[in-house]
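Everything below concerns the one structure shown next.
Only a single protein chain was left out; the remaining protein chains are all shown in position.
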Amino acid sequence: MEIPVMVGAGLVVIGVGLGIGRIGGSAMEAIARQPEAYGKIQTAMLIVAALIEGIGFAALFAV
Amino acid sequence: MEKLLEEFSLGLFFWQTLLFLLLLWLLWKFAWKPILSAVNDREEGIKNALQAAEDAKKEMQNVTADSENLLKEARAEREKMLKEAREIKEKMITDAKEQAQVEGDKMLKQAQATIESEKKAAVAEIKEQVATLSVDIAEKVLKAELADKKKQLKVVEDMLGDVKLN
Partner (left out) sequence: MRKTFLKSFLLFTALIVSQISFSKEKEEKQGEEGHGKDLQTEIKEYILHHLQDSHDFSLFSYTQENGEHKYVGFPLPVILWDNGLKVFSSSKFHHGETLAEVDGNFYKLYHSKIYRTDAEGTITYDEEHHPTNVKPLDFSITKNVVMIIVTGLLMLWLFSSLARSYAKNNGIPTGVGRFFEPIVLYIRDDIARPNIGEKRYKKYMPFLLTIFFFIWFLNMFGMTPLGINVTGNIAITTALAILTFLITNFTGTKDYWMHQFNPLGNALPWYGKIPLYIILVPIELLGLIIKPFSLLIRLYANMQAGHIVIGSLIGLMFIFKSWLGSPLSFGLAFAIMLIEVLVALLQAYIFTMLSALYFGFASEEHDHGHDDEAELAHL
C-alpha cells in the first residue's frame, strides 16, 4: 500500500467518523427532546450510520 | 479490493448459496410458516377475546345503565305520585276548610238572621206590651189625673206646648 493511498483512506475514515458522530449526537438530542420517539429515532440513526459506515468500508477496501 | 478478490473463494460461495437456499426452504416449510401462523392465530385469538370482553363490558354497562334508568324513572314516578298525593291532600284540606268556612259563615249568618228576627219579634212584642202597658198606665193615670178639671186643662196645655216645641 502506498502512503498517499493510506492517507486518503485515513481521511475518509476521519470523515466517516465525523459523520457518524454527528448522527449520534443529533440522535441523542432528538431523544432528549422527544423521549417517547426513542425507538424510531434509534432505528433511523442505525440505518443512516450503517449507510455512512458502508462508504467508509468501501474506501478502506478500495485501498 | 485486490485483497478481497483474492480472498474470494468460489467454492465457498457456491456452498453458501446452495446451503442457505436449502436452509431457507426447509425453515420456511417447517419453522417460519407454522411459527408465524401460530403467532398470528394467537394474536387473532387475543384480539377476538379482547373484543369480546370489550363487548361484554359494553353490554354490562348498557344493562347497568338501563336498570339505573329504570330505577331513576321509578323513583321519579314515586316522587311524582307522592307530590300529587300531597297536592291532592292539601287541596282537599283547603277545599274542606273553605267549604267549612263557607258553611260556617252561612250558618252563622242564618243564626244571626234568626237571632235578629227573633230579637225584632221580641222587641216588637215588648213594644206592644210596653204600648199596652203604657196605654193602661196612661189610662189609669189619666183617669186619676183627669178627675180634676184644672189638671186636665193644664196637661193639655203642656202637651200642646211640647208639640209646638217639636
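Read from first to last, the chains carry the letters A and B; within each, the first residue is number 1.
The rule is simple: contacts are C-beta pairs under 8 Å (C-beta built on N, C-alpha and C of every residue); 3 or more make two chains touch, one makes a residue touch a chain.
Because the structure is a prediction, the values reported are computed rather than measured.
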Options B:Gln16, B:Gln101 or B:Gln152, residue touching the unrepresented chain: B:Gln16
For subunit B, residues in touch with the removed chain: 4, 6-17, 19-24, 26-28, 30-36, 38-39, 41-42, 45
Where the unshown chain meets subunit A, residue by residue: 39, 43, 46-47, 50-51, 53-55, 57-58, 60-61
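Definition applied: only the chains that are shown with their structure count from here on.
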Between subunit B and subunit A, distance of the C-alpha-averaged centres to the nearest whole Å: 81
